[in-house]
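All protein chains but one are shown at their positions in the complex.
== subunit A ==
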Amino acid sequence: MPQLFQRYTNTLAPASIVAVFIALSAAVWGMHAIIFSPYATEVGQPVSQVVPFSHQHHVSGLGIDCRYCHTGVETSAFAGLPATETCMTCHSQIWRDAPMLEPVRQSWATGQPLHWNRVHNLPDYVYFDHSIHIQKGVGCISCHGHVDRMPLMAKSETLYMRWCLDCHKAPEVHLRPANEVFVMKETVPDEKRGAALLRAEEIDKTHLQDCSVCHR
């Protein structure tokens, strides 16, 4: 009977240990890369819409306030999408023949709402309320990014739980005074101002990370 294990198996044994370690690391790294890739997170990936609405044009070009269209953002959980009436307030007069706006005119004529595709979609087990974030001084830009530079709307953050918790752990880094909430400028972290805002808004950080804050 020949030798069951040849000489080369002396190298193979330790090499296989290293190989398994490398393979496992690669798998973990690969999973991580996939989960945080723009493909999975949809960050920076414009969502196709029936009308290619440009936030860049309306926000930074015309200076229209976020609340002109997203009227519910200060008072309700849902920021609100504008009714066709809001589009037609201006577009009954300007760009009234633009082919791009045909779906808007159709909607206005038939009363059938425009079908927008969601860009920011949270799973149903997450409770989220816009109004409390606005009232306490979280700027639009903190979560939605530079909307004023987006010709087509895309997510700028992952909306992963870890990302939510980053801010719930240290909200003072992102808080801003009430009159700057809708301003499209990055928050400059300022410890003193943050601490003062926490006090003024009576934000109790000790409970901000409780499960039931977001999972109700």
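Note that in this section contacts are C-beta pairs under 8 Å (C-beta built on N, C-alpha and C of every residue); 3 or more make two chains touch, one makes a residue touch a chain; residues count from 1.
The rule is short, and it goes like this: contacts and distances are computed from a predicted model.
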{"item": "Per UniProt record, name of the chain withheld from view [\"Cytochrome c domain-containing protein\", \"HTH luxR-type domain-containing protein\", \"Spermidine/putrescine ABC transporter substrate-binding protein\" or \"Dehydrogenase\"]", "value": "\"Cytochrome c domain-containing protein\""}
{"item": "Which of A:Asp65, A:Glu102, A:Asp129 or A:Glu186 contacts the chain that the document leaves out", "value": "A:Asp65"}
{"item": "Identified contact with the non-displayed chain, of A:Thr89, A:Gln106 or A:Gln209", "value": "A:Thr89"}
{"item": "Interface residues of subunit A (partner: the chain not displayed)", "value": "62-65, 67-68, 71, 77-78, 80-81, 83, 85-86, 88-90, 92-94, 112-113, 115, 123-125"}
